[in-house]
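Questions regarding the structure given below will be posed in turn.
Just one protein chain is left out here, and the rest sit where they should.
Should a chain be cited, it is by its letter among A, B, C and D, assigned in written order, with residues numbered from 1 in that chain.
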Amino acid sequence: MMIKRLRKQDAIFLLISFVVFAVFQFLISERILSSFWRLNIAVICLNIILASSLNLINGITGQFSLGHAGFMAVGAYVSAVCTMFFHLPFICSILAGAAAAGVLGFCIGVPTLHLQGDYLAIATLGMGEIIRITILNIPQIGGASGMSGIPTETTFTWLFFCMIVTLFVLKNIINSNQGRACLSVRENDIAASAMGINTTEFKVFAFTVASIFAGLAGGLFSHYFGIAHPSSFTFMRSFDIMTMVVLGGLGSLSGSIIGAVILTFIAAVMQSYPEYRMIVYALLLIILMLYRPNGICGDKELVNVILGRFKKGGKNDGTVAENK
Amino acid sequence: MYGRSIRYGVLHIPIEIEGIRRGAIMLGDTLFLQFIQQLINGISLGSIYALIALGYTMVYGIMKLINFAHGDVYMVGAYVGFFAATAVRLPFFPSILLAMVVTGVLGMAVERLAYKPLRHSPKIAILTTAIGVSLFLEYTTMLVLTPQPRTFPPLLPETIYTVGGLIVSFQQLVILVVSIILMILLTYVVNHTKMGKAMRAVSYDPDAAQLMGINVDKTISFTFFVGSSLAGAAGVLVGIYYNSIEPLMGIMPGMKAFIAAVLGGIGIIPGAMAGGLILGIVEALISGFISSTFRDAAAFAILIIILLIKPTGLLGKNEHEKV
Amino acid sequence: MEPLLKTSNLSKSFGGIKAVQDFNIYLHSGELVGLIGPNGAGKTTAFNLLTGVYTPTTGTIEFDGKSLVGLKPYKITKLGIARTFQNIRLFDKLTVLDNVKIAYHYHIKYTLPEAILRIGRYGSEEELVEKKAIELLSIFNLTDKKEELASNLPYGQQRRLEIARALAVQPKLLLLDEPAAGMNPQETKELMDMISWIRKTFDLTILLIEHDMSLVMGICERIYVLEFGKMLAHGTPDEIKSNTEVIKAYLGEEV
Amino acid sequence: MPMLQLEDINVYYGAIHALKGITLSVEEGQIVSLIGANGAGKTTTLRTISGLLRSKTGGITFFDKPLQKKSAEYIVCSGISHCPEGRRIFANMTVSENLEMGAFTRKDKKEVAATLKTVYEHFPRLKERMFQMAGTLSGGEQQMLAMGRALMSKPKLLLLDEPSMGLAPLLVKEIFTIIKEIHEIGTTVLLVEQNARMALSISDYAYVLETGKISLQGEARALSESEDVKKAYLGG
Partner (left out) sequence: GGSEGKKADTIKLGANLELTGNSASYGASAKNGIEMAVKEINDNGGLLGKKVEVDFADNRSEATEAANAMQKLLDDKVDLIIGPDTSSGVLACVSTADKEKIPLLTPFGTNPDITVDPATKQVRPYVFRAAFIDTFQGKVMATFVTNQLHAKTAAVYVDNSSDYSKGLQKFFVEEFQKSGGNVVASEAYLQKDTDFKAALTKIKASNPDVIFVPGYYQEVGMIIKQAREMGITQPIVGGDGWDSSKLAEIAGAANLENCYFANHYSADDTSEKVKTFVANYQKAYNQKADAPAALAYDSVMIVAKAIKDANSIDKDKVREALGKIKDFDVVSGKITFNEFHDPVKSAVILTFKGGQQAFVTKIAP
């Protein structure tokens, strides 16, 4: 019955992912894509992980975090330390980075998530900066020079695989009891607690899960570029990620994907016009926001938007996954 | 020993204040003097944060918008002042006035073009647009005026006063006094004038405000004008004080001013002042007595701790939603 | 028989204002009781004390043998008290169906890994919740609105949805804060029937605040009257109707 | 000539067509009520009159002056005051500041003070709570404040949107008494009410709104005796 339909949906999701993967893998291995675009596709994958996980906090749970870069930094550095100092296998290092970011996210989340709105934003922004400044002051991990010579083990396959795992996990969380609890916190936390939902628990939950994925992205990042440098994790990067989420549509996973793709793509294309690059980027951002203030997808999933166009009333089929 | 002296081209004027000197002698070591000096440093730094935070908090107050472009308006103000003083060779007051007018108009224009169409959209959408505006201002300035720093002409005297081993400069005093005056002025405007009341009404419920006959657009424009011109004034003053300006100079002070505003209770004018001063003093004391390497981290940490104890900032009212 | 809910000397003050003072009520299982009183008498505040939104300045609350003082709202809900709000608090940007499903939150037992992999109890429980939610909506005539966003419903339907959502928590005690506010007399009548019906069907105890006397007098078995935070009177509807103090403070001359 | 005239008003919320060609008028010195089920468009009508919403077609005239494209500010100045649904008081201001806001467009301080005195006379509770933050008032107190605030502009026409919502019976009566008093001192009232019985009892004329259209209108007394109205809005 319903569960079958849901599993089928998962299967379709994985199938589509596989096809996308195959196409890109072909383009890459046949060197049809130039190295620049190969790199930017990797960056897109990373940004999708970052944006979709931030969306869990900002979009789904309605908490305003501006510290994602900090958790990414933790993942990047911890995983780099694991491979370089402890010679752990790549996968273990990546997981260690993600776990470390998750633990830190939890520890930071518990006290700070009592704050609301802009106060939370500034507190998380501060946390991100504290993390960065701390890194800057630890000479063992390179301080201001960062770490270099990290084995570049992140391949496109790894990135894509991790990205799919991220999306899959997030998608299924959002469509579960836990995800609904997060949504209720966003909508009205007083009513949510009147429904028996421990709002703090779910804020911390979302924050921790998102931090884990930010840490994962960080680990992949440092093992892709072979370096981990504090300048990669400033609040400007947190802003970048937030921009992707907002542009794609708060609360929409497919939106985060689209946001990440569009903004990364714009930045890459504009590389040929270095002087105008940031100006054009800024203008496009403003225009896009003015044109679609709720983001490209609003809070809906792309699938639903498309399905809704084709078969009217099709949204009434009662599946859990479709109606958010 | 007494009397004016010129060291390294700077005019030093010693002033004798018995109390401080005796205090220092009483405590018997330089630590006390150092502490007072750090307080002075902190207050002077803090009054700069406060100066920018005042405008920040005003704009926030009316739109509940973290206007990330505020720091860049401050930068534009500094440049306008710079060109007024160098290209047009205007003296101090006309320069700062011109900068205030230009940035005020700029702020209004930004609000009209980029924020107004989004007034009924989610707040985070305007915030994102604000980031866009900020990048736009930074990089347009960079393209037009090059990223090279410019040096501000000394529009204000660079006199230094030495009081029993403590050092205060004339410019520091000017900045402190200006920010206090502005704070008092703004508090008065917001609480006791018609425009101020309109601002508060609009900030709470624009629709209801409209029903009172308040022109919401005008009120918001006015707020942006005032807030941005304050940023412009700050830009010129700080430009003179540090005498070096460049297109990205707004980022960090903007951020710090935002922190200051939040620290004091965002949207509250005396809060911005208090927040700025506290932030400045904390930074100075931490640099002076703990370690300058952790200065920014400590500033953030203190902010977070204060917020955890008092979630709406120092002067913020703990407004529990009435259920 | 021990009452289901019993408060003694419950008080709450805000700064100088004593919003609720020595509030003593009891509710037996299955009763439908009204709480009335002039505006600002402290009725909503009393609800907020019972549901943990405010902590009492002094006094005790005993529910089903347990003390509620100091418990967080979500814990109190889990013990079996659900409520609606005077100013409607729906999950505005979620569908009507999701609004109700969320209320089943703590009855759903599957774990996070089960949810992520969609294995184990995930399927069966989700199906069950869906079924229950739709049943509940049909009781409230909201089935055909289940995919609408809650905020798009007209006011009357929003009120009904709020009650439906509170029922989904499967409480023992239901607190309704002005359920008929903003309804016209015809709608109020329908609501009255509905309240009596759900009490029977779900075997509920109900405490309700209302200013519409046709509703209060029509369905409540007992009525408490608050004034300036203090209990003014307590009795059956007929007793209250003829209580001169209540008439003076609250009802006005004729009802 | 009526004081206020609405002619073929069509209002949309995005795709939702909320008012479908409404024509109504209010004579000077009357109390006119507008009744109808939830979501019929009563609030929308008032918001259109006071300039918060715009009609796509038709026109609104007030004392023969067109209001159609005018700002809310202009409309308040010309003598229409709107006490909105849900009170919309300024929760972060004190009671007295809220009342001051009501007189925002008025210049003469003495006259404003006089009005303030009469408002406090109507609502002694507000005087007691003069310095309380309006957000912490109870529902009824807030409603009084909202009405008091609307009166502060000394309007010729007062638009009231469900003033009795959430009020204790005694207060409902009081509010209606106040409406009558306000009316007696020469204010014309356009009243939106769920409490149709009460509303009709004090009105001169009434309109019934049904899903964005006027379905019935007439002398208030006549309407309150109509079977249709009784069944649909007066509870049988």
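Note that in this section a residue touches a chain if its C-beta (ideal position, glycine included) is under 8 Å from a C-beta of that chain, and two chains touch if they have at least 3 such contacts.
It should be emphasised that the depicted structure is a prediction, and the values quoted were computed from it without experimental measurement.
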item: In the full complex, displayed partners of the excluded chain; value: A, B
item: Listed residues B:G42, B:G55, B:G77 or B:G232, member touching the removed chain; value: B:G42
item: Of B:M249, B:I266 or B:L315, the residue in touch with the unshown chain; value: B:M249
item: Interface residues of chain B (partner: the chain not displayed); value: 7-10, 12, 30, 34, 37-38, 41-42, 44-45, 48, 139, 142, 146-149, 151, 158, 160, 162, 167, 169, 238, 242-244, 246-249, 251-253, 283-289, 291-293, 295-296
item: Positions on chain A where the hidden chain makes contact; value: 34-40, 43, 136-137, 143-146, 148-149, 152, 221, 225-227, 229-232, 268, 271-272, 274-275, 277-278
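Just so it is clear, only the chains that are shown with their structure count from here on.
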item: Contact-richer chain pair (by C-beta pairs counted) among C-D and B-D; value: C-D
item: Whole-Å gap separating chain B and chain D, where each centre is the average of the chain's CA atoms; value: 45
item: Mean-CA-position distance for chain C and chain A (Å); value: 40
item: Rounded Å distance between chain B and chain C, as computed from the means of their C-alpha atoms; value: 49
item: Where chain C touches two or more other chains, by residue; value: 44, 53, 85
item: Per-residue overlap in chain A, given as positions that touch at least 2 other chains; value: 190
item: Chain C residues within the chain A interface of the complex; value: 51, 53, 72-74, 77-78, 82-83, 85, 89-95, 97-98, 101-106, 108, 110, 112, 115-118, 122-127, 129-130, 146-147, 165-166, 169
item: Residue ranges of chain D in contact with chain C within the complex; value: 35, 37-39, 136-141, 143, 162, 165-173, 194-197, 231-236
item: Residue ranges of chain A touching chain C (in the complex, touch as defined); value: 1-3, 6-7, 10, 168-169, 172-173, 176-181, 183-184, 187-188, 190-199, 299, 315-316, 318, 320, 323-324
